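Encoded as structure tokens, here's the structure I'll be asking about.
Missing here is one protein chain; the remaining ones are kept as they sit in the complex.
Letters A, B and C mark the chains in the order given here, with residues in each chain numbered from 1 onward.
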Amino acid sequence: MSEYVIKNGHVFDPVQGIKGDKSDVCIKDGKIVAKAGSGAKVIDAQGKTVMAGAVEVHAHIAGPKVNLGRIYRPEDKLFTCTPTRGMERMGGGNSIPTTFKTGYEYAKMGYTTAMEAAMPPLFSRHVHEEIRDTPIIDEGAFPVFGNNWFVMEYLKNREIENTAAYCAWLLRATKGFAIKVVNPGGTEAWAWGLNCLSVNDPVPYFDITPAEIVKGLIEANEYLGLPHSMHIHPNNLGNPGNYTTTLDTLKIAEGFKAKNTFGREQVMHLTHTQFHSYGGDNWGNFESKAKEVMNYVNAHKNLTVDTGNVTLDETTTMTADGPFEHHLTELNHLKWANCDVELETCAGIVPYIYSPSISVCAIQWAIGLELALMAKDPMRCFITTDHPNAGPFTRYPRVIKWLMSAKARETQINAFKHKDKVLSQTSIGTQDREISLYELAQMTRAGPAKSLGLMNICGGLKPGMDADIAVYNFNPDTPVANPEDIEKAFTRAAVVFKSGVEVVRDGEIVSNGHKRTLWVNAKVKENPQVMRDINEKFLKYYSITQANYEALGHHFVPNPYALEVDATQA
Amino acid sequence: MKNPPALYLEADNVSPDAFAGKTASQIAELHVYEGNTTSTLGTYFEVNGNAGATAADTKIIVKGDVKKVKYLGFKMSAGELVVEGSTDLYAGGWMTGGTMLVKGNAEAFAATGMKGGELVIEGNAGNYLGAAYRGDWRGMSGGKILVKGNCGSDLGMYMLGGEIVINGNIDVHVMTHAEGGRTIIKGNAKSKVGGQLVDGTIIIFGTLEVMMPGYKYVDDVELEVLGTKATFAHFIGDTGERHKKKKGQIIYGNLYKKI
Amino acid sequence: MTKTVTDVICPFCGTLCDDLEVVVSDDGKQLLEVYNACVIGTEKFLHSQSKDRVTRPRLHQTDGTWKEVSYDDAVEYTAQLLAKAKKPLMYGWSSTNCEAQSVGNEIAEISRACCDNTAAVCHGTTLIAVQDIGIPSCTLGEIKNRADRIIFWGCNPAHAHPRHMSRYSIFPRGFFTGKGQMSRKMVVVDPRVTDTAKMADVHLQIEQGRDYELLNALRVALNNEWLPDVVAGIPKEKIREVADMMKSGRFGIIFFGMGVTQSLSKNHNIDEAIALTKHLNEFTKFSIMPMRGHYNVTGSGEVFAWQFGFPYSVDLTRGFARYNPGDTSSIDLLVRGEIDAMFTIGSDPGAHFPISAVKQIAKVPSVCIDPHLTPTSGVSKLHVPVAFNGVETGGNCYRMDNVPIDCRKVVEPPEGMLTDEQFLTKVRDRLKQLKGVA
Partner (left out) sequence: MGRKKYGSLNTLFHRLIRLKEEYTVATIHVNLISGRSIQQGVAIEGGKEKPAYRTAAGLIELDPSDLKKLGAWKSTNVRVTSDYGSVVVKAIETTQGPHPGLAFIPMGPWANSIVDPNTYSTGMPTFKGTPVKVDVAMKEPVLLGIELVQNLCGVK
């Protein structure tokens, strides 16, 4: 592999505490090194911003529901499909881009690692086929556990060790990365058309509560010592007044401490917090509770969150929270897709238009920004749009603009039809904080990498780490004349390296890289009982055989990268 | 048209908007597509005269056999387009303004996603006239369509507004899923008329072979439609739909019933 | 000595049974016995061994005879055909694996072709309906474990999906359905008294082509609105009875097939059926599922969708993807005379397209990639026999409920025969040379 040195750029690297000083970044054999050889190719970053490649902590970019979204929304692609260009395959799709476009768009914005946030285990082969066809970026996928029959049956009897053994088996069988929980219990209830709206609603038949599922999975996660923590989308998403449910969920983590060898400190990651920070009791008096939620998060070091910023676009909502999507289609009457998955989970899809002329949408927009602006520790609050739910990931540069410029926020607030409502129901008007480039690097690089247990691999520019680097046409020395320049700079990076390979130059794709599939291989003690249980469930209740469930050959994961976890001594 | 294409031609550049401000020779350089090959308008057409400065003051007359030419008047926003013969798919597709006249027949998907302007088809129209593009719940929202001949199936699917008049007969499915607008069928209709209709108006002067079960008789009413006064039996529907808005109405002429 | 391969996937219908056992000779060349498969699946495995099988590509001579050629010649012919064509149609894809489909998409992208799968004459109208109003569905295991209301609308699993009822829908005893068929009510809607209908608790012998009206009537019944005395040949009392039966279940499912997708109203029939399902979710839990035919037509749609954004009938001729059945769909392209070359793989349009479309195939340069002799190969210029996917090669496939299952190789293909993927890869590489792309 060739050597490079990126010269004279303004480097922002929370891992090494570098805050914009001019320094060189050297690359050798795919890694960052202290010094490059004399033959190294020089890249001039004079007057530019240099950061590690960004890390996406939560997006829906590969798998059955994403693809069903593509299948059932041809109008999302009408007149916008892109042709083959040099390295680039054809692409298409605004809110749900094709796999190729997904990889290219992330790379062009300087993202080099992304996590698919919800993998239905039964469909893992599909998820991995799409990951394989998503160029450049490293990807991992979170299998969902929160409504899994095994998990609920073990946790009903508080069998943490068995739960952990099952989780380890499923992570291996599906090449999964972390334990994801979506509307714990509520999605199983949805199989009967019901839901669990609080952490204490009993799950039909299984005689267990969401709180018990969440607590048990935190314990199982720390028993195994996985790289990432239990990653949760709590009950009662999207409803006025749901912030109490959110706080109840967060409180479950109290007293737990992270136990792992990956440098992770949190035991719970709360995702798309915006959707869970609502006050009021109807859409009329709907208001922000960002302060209440963020105050709690700021005060508890064992939590991380991501924002789920609304970008005010037409998009396609998709989640394993089946009952919510049914609720949504009843509200907006747009086409509804749903798929219940035997013994495991469910998924729903509904298109949604976040219109600036609808007060609720404008308030949601404000809440997402409030959360980030109220975060005391940028290493624990990450920027997402919960792609595509609050908006497409391609809008990150716009979100960054709103966060870095109070002026940009003001312009948007003035453009809202119900400006007064936005100002009365949220505190966005009083937020004058402007996120710095260093904080941005924390919120999009070092923070998510640490939360995912990848802090030694990516998210920073320390020698020894993977050479994932983004150079932006943004000069921190000169004041921002026009906020649009921020959006422009972060939309198309000047140069992007993935594992030491130059993949983007002047905003264009120059290489398809060597993308890897990240997964977690957790070893546990022999557990005959769990193996028997698995065997029995396949014989009696699954619709495919165990042998065909586990199969994951080379054509699914051609370039795996396994994080090894040894829990045999636990 | 001087050299007809071997296959089919996609001439989405034949619209006042694309021609505006161009000379005959510049117009001849505009791209047209035959399969996966790109060539120029001049290869197939003889171009005479210059366009006006803007779309609004540009008038295009298409002569010769353009039966195998698609996308004429694509996305036109103003001006005038006259097709002297018959044309293929997407005539006036996604048009927002101006007037388009087809003297012969127009094939399927004419005026797809129409927002405004006027389309007149003197011959017959194909399927999906004034309908929405696949998957879109936002169909024809404005403008007028007049078909002097007969019309195919799926007229005005997902229609939201505007008016469609068919002088002849109509095939199955009229204004499926529509939430607004008005269609007037002077001839006869077959069946599946107004299925899943939420709102909007269908007026049939001729016969209707099979009425959807979701329609229920209200009363007889006197109506003046396009200058014709008559008594119509008034039905409402589709009662199978879950109407959050007011019920759509289907009204059809009862003249033939009397005979 | 013989050995038994277990957990074998049956590459026939969308039911994609994955519990077959196949006994093969010790050298892995002879396929001796097949267990657990239906008669069709068994025949599929055993026929792959037939002695008179064509094992080398053949060029069709004007006198009707066939001249055997090498695979390399076949690759050259195919690449040239695709390179020269202005609007080639690459049709089929439903009886091959996702890996081959993926290579095929690359070829289509390079040659800027129209590509389509057998959904075009199968569940294409279902996809149109799904695009119009969505689809509340589930996996087949959910039905096995929960469903107590089973509606077969315009489908005849007893003939088309022989093991469907025993594996998933009617007989199995699942987690919440311990009594098997005793815990289920079965409704069949069909103009014929099919062998499936004969098993039903209720058979609505509908007037053919009036599904849209009957589905609408059921929704009217759900709304307790006025109904005509008879709809589609069914008395209104019966309609209200069935509507109540659906509402009274805990978990219901509508399976539908060609009876609605190919009858008058086509996509609208399914549209209304999905609307009915959505409607029923206000009363109880209901799902709906298409009975997909070819064992991997679903997979083809998935691969098309994640690579191009559309599930079938994709037109790449302008260099980017476009989609609009009626314009970009195979039957219309052929009948309207829009294409100038035909590439068929993993399907038999010659047998399953209306003859007016087949006549067009016969007119243009054509390649047919198929292990069998078929009417399509019969009218094609070049026939390229390949290994049987799912028998002589593995690869990923998608069941009717979109569940991916990795097919297994059970025997070796005849000496020197290529798989779909191998042949297509050669074509792709040659095409890249011809088009001068990296």
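The criterion applied here is as follows: a residue touches a chain if its C-beta (ideal position, glycine included) is under 8 Å from a C-beta of that chain, and two chains touch if they have at least 3 such contacts.
Keep in mind it's a predicted model, so treat the numbers as computed, not measured.
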{"item": "Partner chains on view for the chain not depicted", "value": "B, C"}
{"item": "Among C:Ala74, C:Ala160, C:Ile369 or C:Val410, residue touching the chain not depicted", "value": "C:Ala160"}
{"item": "Contact partner of the left-out chain, one of C:Ala341, C:Ala357, C:Val384 or C:Cys397", "value": "C:Ala357"}
{"item": "Residue of C:Thr139, C:Ser300, C:Thr317 or C:Thr374 in touch with the missing chain, whole complex considered", "value": "C:Thr374"}
{"item": "Touch with the omitted chain, as defined above, among B:Ala108, B:Met140 or B:Ile185", "value": "B:Ala108"}
{"item": "Residue, one of C:Thr78, C:Thr194 or C:Asn389, that touches the chain absent here", "value": "C:Thr194"}
{"item": "Positions on subunit B where the hidden chain makes contact", "value": "108-109, 126-128, 152-154, 171-172"}
{"item": "Residue numbers in subunit C that touch the chain omitted from display", "value": "12, 39-40, 43-44, 47, 50, 60, 62-64, 120-121, 124-125, 128, 156, 158-160, 162, 191-195, 197, 205, 208-209, 258-259, 261-264, 266-267, 293, 313, 325-327, 329-332, 335, 348, 350-359, 361-362, 372-375, 378-379"}
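Everything below uses one rule, namely that only the chains that are shown with their structure count from here on.
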{"item": "Arrangement of touching chains [line / ring / star / complete / other]", "value": "complete"}
{"item": "Where subunit A and subunit B are represented by their mean Cα positions, the distance between them in whole Å", "value": "45"}
{"item": "Residues of subunit C whose C-beta touches two or more other chains", "value": "131-133, 316, 318-319, 323-324"}
{"item": "Of all residues in subunit B, the ones touching two or more other chains", "value": "133-135, 137"}
{"item": "Subunit C to subunit A touching residues, read off their complex", "value": "6-7, 9, 18-19, 98-99, 102, 109-110, 127, 130-142, 144-146, 167-168, 174-176, 250-251, 278, 281, 284-285, 287, 301-303, 305-311, 316, 318-324, 395-396, 398, 401-406"}
{"item": "Touching residues (chain side subunit B, partner subunit C) in the complex", "value": "6-8, 10, 33-37, 70, 89-90, 108-109, 127-128, 133-135, 137, 158, 172-173, 176-177, 191-192, 195-196, 210-214, 216, 238-242"}
{"item": "Subunit A residues within the subunit C interface of the complex", "value": "62, 64, 66-68, 70-77, 81-84, 89-90, 92-93, 98-100, 122-123, 125-126, 129-130, 133, 191-193, 205, 326, 329, 335-343, 346, 349-350, 540-545, 547-548, 551, 553, 555-556"}
